[in-house]
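Each chain you see keeps its place in the complex, though not every chain is here.
The letters A and B name the chains in turn, as written, and every chain counts its residues from 1.
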């Protein structure tokens, strides 16, 4: 049974709201075990446990808050080189449109690539002018249904890839899941 | 008299609209000469001419369209190493929020840094949840006034920096210009 771990950090609650929606999306895929924790309560065992990881943080200076970087920096001595090949994706909330949420997603993906993860973005549009090609990147909190769907789709896709690649469930390849990808 | 050049590329007209607004912002600063051209009609002489350059493109695969990259790639043999120290900034329109417009701005800034430019982003919020820390990055066309203001502020700030740093006009340092920077 594929396992998805959502690790997030949040001060204002915005990224927490995103994490909840990512978890909702992951849970919608049958046969996937979903776990979610804030970074302070998370340990390396959560990373070992997971097949797929969604990592979400606020955007501080277009980059990862130091509190989250500390977790991943300090995990190097024990975990680096032991978790290659896990599947990773990212989400981030910034202070505003154009404030760096996309760049933070790239930064989060880069950190995971350094650990040997396979990371991905999503081609689908969830609504006109709303997509998540490098992860879910939002200004502020998810307010509209489209913004919520961005987060949900991220969790769903991560779970689909885990289901397809780790559990070998052919029908969970995203190309076989019936939603309108490019509306 | 400081000179600002706006080079853009546009297929759908979205980035063209952004360029028009960037030009409007640059023109609002007294004592600045503003020139704007689509990349196909632009030559290296426009780059030599300018003190400050705003470079704008659509976001194609979170990156610069090949038509624009061709201009900058081919300019290397003649211009590289001769235009260091010019001031640069970026703008981009993507297919959607989360589609890569911020990342394209970083890419454009990176290209300009390779030419030795000094590049910048902007701290100001032009409205709640609307900013331009790495350039003006919009989904689609500028529709709301805030989205228009993002583009206008970019051109204005470029002109301010040129006025301050190249022409030595102290009162055009952005910290002395009376607008609400952090609403």
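Some observations on this one:
Heads up, the rule we're going with is that a contact is a pair of C-beta atoms (placed from the backbone, for glycine too) under 8 Å apart; a residue touches a chain by one contact, two chains touch by 3 or more.
Remember, predicted model here, so these are calculated numbers, not experimental data.
Sequence-identical chains in the complete complex of this entry number 4, based on the file rather than the 2 shown.
In the analysis below, only the chains that are shown with their structure count from here on.
The centroid of the Cα atoms in chain A and the matching centroid in chain B are 31 Å apart. The touching residues of chain A, when paired with chain B in their complex, are 62, 95-103, 106, 125, 128-140, 150.
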